[in-house]
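Below is one structure; the comments refer to it alone.
Every protein chain of the complex appears in place save one, which is left out.
Each chain carries a letter (A, B and C) given by its place in the written order, and its residues are counted from 1.
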Amino acid sequence: MIAFFSWVHQALTWGTVLKMVAGALIVLFFLLGAVTYMLYFERKVIGWMQLRIGPNRVGPLGLFQSFADILKLLAKEDIVPAEADKPLFLIAPIVAFIPSFAVMAVIPWTASHVFTADIAVALLYYLALSSITIVGIMLGGWASNNKYSLIGGMRSAAQMISYEIPLGMSLLGVILLAGSLNIVDIVEAQRRFMWFVVPQFLGFCVFIVAATAELNRTPFDLPEAESELVAGYHTEYSGFRFAFYMLAEYLYVFAISCLGATLFFGGWSGPLLPGWLWFAIKVTAFIFFFFWLRATMPRIRVDQLMSFSWKFLLPLALVNIVLTSIIKYWVNAG
Amino acid sequence: MADIRTEEMLMNVGPQHPSTHGVLRVVVKLDGETIIDADPVIGYLHRGTEKLAEDLQYNQIIPYTDRMDYLAAMLNNYALVHAVEEAMDLEIPERAEYLRVIVMELNRIASHLLFIGTYLLDLGAMSPFLYVFQDRERIVQMFNEICGARLTYNYMRIGGVKWDAPPGWIDKVKAFVPHVRKTMGMLDDLVTGNEIFLNRVKGIGAYDADTAIAHSLSGINLRCTGLKWDLRRNRPYSIYDRFDFDIPVGENGDCYDRYILHLKEMEQSLRIVEQACDQIPDGPVMGKAPKFVRPPAGEYFSAIEGARGELGVYFVSDGKDKPYRLKFRRPSFLNLQLLPSLLKGQNMANLIAILGAVDIVLGEVDC
Amino acid sequence: MNAVSSWFGGFIWTGQTVAFFLLAVLVVLAAVTLLQFRKVMHMALSIGLVFLGMAGMYVLLGADFLAFAQILIYAGAITILMLFAIMLTRHDEVEEEERAGFRQWIAGLGAAALGAVMLWAIRTTAWPPASAQPPWPAQKSVNALAETLFTGYVVPFELVSVLLTVALVGAVILARKEE
Partner (left out) sequence: MTEDRRDDREAKHSRDSGAAGENGMVPPGRTAGKDAASSEAVAESVDSPRTVPPSAGRPGTESSDPEAGPAKGAAPAAERKAAGAARPAGPSKTAARSAAKKGESESPPDPREAPAKALLAEVLARIQATYPDVVEAAELTKFIPMFLIKRDAWRDVAAYLRTEEGLAFRYLEAMAGTDYPKEGYIEVVAYLTRIPEAITVGIKVRAPREAPAVPSLVPVFPGANWEEREIYDLLGVNFAGHPDLRRIMMPDDWHGHPLRKDYSPFD
């Protein structure tokens, strides 16, 4: 199976090209389906938390609501503001979306990478690609030629850069323990040792906070703070392009949840149940957590957000790294 | 290095903006996200109520008052009928006065609930908005039962109230009171101790009592500075002197105090409602008011404690059945005056926190 | 199976070679358009594209770590920093059209000469024969890099980090002075 979709060092034939495309399409459609039902899940969960019933009109239990919404978005007119920087306005959502899909390439759904790449520097790959999305968001905010969008775009850039650092730092503890940047190695290390959430609890806390901020989700949803900035960087976007931003956002929720489940909760490993089911359960728990936060928290203020990252989260992550190194050295020595 | 400057930006917050609570426009001059200057622009909802009233009989003006502070229309109704009754020395049946107090305090609760919901929504917390709407909905339903309208009640008349409470209504109100207490407890648990919320509102938009008095602020905007000024106590009207309730005041005059005072005032309103429901006598609900209300010629000013502050009515009568001049002293209008000076030097996020805490209703600001 | 490779008599078309040519075209195009664009924002974006293409080259060379560090720092952070600077400062959208004057001619000649020298150098150098395997296994490139950095080159590495810290502090001081 792995060999079937591995293509880098094979001669490029029509067959291998076909296999590449097929693999990518399968993952794409799986992810689109996952995002569709994540939206449904979010609306239902938050609805219940707010004593509402959530969507229940389209299909049984409202199961097709998200499809209806997507259809609506696709059917909408693609409006480009007159004063916008047109080429940038048009490509910005795509710039934001592509990395969000690309990062999924390193997520191991199961013990064997079926459609995804088992590369040595998977974590670095994730961090690197996710930083490109910021460019897309900023461009969208700038190109709209709308002041709310501009502020939203700048806020999100500042926020995502600030929180990428603690996010990366919080992963370092895991990397130190596993001795590898490869996600499969990290999961294997957890199977031998224990889930890293235990020895890396501090790192996990930093991770979950930084991840929430990186995802622009409540309480860190300042870039699209609807009560201040209307809709932040995507104020002017409509229809299909708006859908791209939404898609990117939810794909990142999914990706971060996968990452969290893999790095701190043993990924696909677990007793009795098959690996993919374990993975799905853990990822769903993560996603639920983000939705839960959204129903509970007010929004933090932008200056507090910055100082929280630089003055609290980053030192905490550094302390975690130092502690982990010391402990690891001590264990290895002893 | 010196000629690299950040760009100043002129930004229209509103009139279509989710957090201006209506058609308010605030023209802000921004440096980055810091507000250098702010200028509220109002008048988008100006309907000329005062001009219209000059061609209306006194009882016909009452529906127009509903549209001013549409979140607390009962209080507006009362402000007008109270002013006219004062001018004419009318006597109101006991039961009518009790019904008035009950609906006014319920309306104050509904209005405060809505404030809490929308304020937290402004601050990014979504759920409290839906929680408070459940309780508000029950109040609105009760109003629907007593006067047939959910928002614009047109319930009071000069000389009494239009309808008596339907059977069992008073009991329903009584049963409702503990329910609100439960909601308030929940809000307290969910929000009041939340670190993020506290960081957003504590010490934000603070001013002292002298500033508040100088700018003619009233209601919670004045009481948050620690000044005990509530017309229900300081200048008792209606039958408020029969009830046992406190005037909660703040300490620091910041947004947090304003938020928490809304919660505390709801508790006091609940106490009044409880007592009024216990004491309410039987009897007619409409006094012997003349068909054509003709206050003696002269000028009159009276004020009540509205949901947002002092709701005053000034009118000049020429002895006819229509006012020669009618002027409402709208609390939101005056409370909004302090906004520009509060906003200077703050950032965009604080704009929302400060504006939200002023608790304006644009229907009233513009009148 | 009808191999794509048969199109170009004998030349082995692997994914790698296809990727190389795609990336090469991308990088060159982005670099050229960078000079052609009139809006600063578009320039910043195309320089980001150049960085990305170079990262792709590093991947093809088996230097994964370097590639993703390049994306993280150059394509991500530096591009965003430039975008930030552009957004926050006043800048004139329209610049006057430059005429093809004497300077342009000199620059063109210089560029052509440089290209010729480079080509000559590449053609005359005796390259070692291509080996099927990279000097270290792909999975171990990070470890190898780390070991080299922290053993043989630890002093320069630390010096560079000190330099960066000094630069950071200097930037903060300069920014503070404005207030």
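Simple rule for what comes next: a residue touches a chain if its C-beta (ideal position, glycine included) is under 8 Å from a C-beta of that chain, and two chains touch if they have at least 3 such contacts.
This is a predicted model, so every value here is computed, not measured.
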#### Entry: Among the chains presented, those that the missing one touches
B
### Per the touch definition above, residue among B:M104, B:A206, B:L227 or B:A307 touching the missing chain
B:L227
### Query
Residue-wise, where is subunit B in contact with the chain that is not depicted?
42-43, 46, 48, 50-51, 82, 85-94, 97, 213-217, 227-229, 231, 234-239, 241-242, 279, 281, 283-284, 287-290, 296-301, 303, 310, 312, 314, 316-320, 324-325, 327, 329, 333-334, 336-337, 366-367
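Throughout what follows, only the chains that are shown with their structure count from here on.
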### Message
On a CA-centroid basis, which chain has its centre farthest from subunit B's?
### Response
C
### subunit B-subunit C separation of Cα centroids, rounded to whole Å
62
### Query
Using CA atom averages as chain centres, what separation in Å is found between subunit A and subunit B?
44
### Query
Which residue numbers or ranges of subunit A touch two or more of the other chains?
none
### Task
Identify all positions of subunit C at which a residue touches two or more other chains, and write them in rising order.
88
## Note on the structure
Within their complex, subunit B touches subunit A through residues 9, 11, 17-19, 33, 120-127, 130-131, 134, 190-191, 194, 196-197, 199-200, 347-353
#### Entry: subunit A residues within the subunit B interface of the complex
46, 49-52, 147-148, 151, 155, 218-219, 221-222, 225-230, 294-304
### Query
How about subunit A: which of its residues touch subunit C in the complex?
7-17, 85, 87-88, 119-121, 124-125, 127-129, 131-132, 134-135, 138-139, 142-143, 150, 153-154, 157-158, 161, 181-182
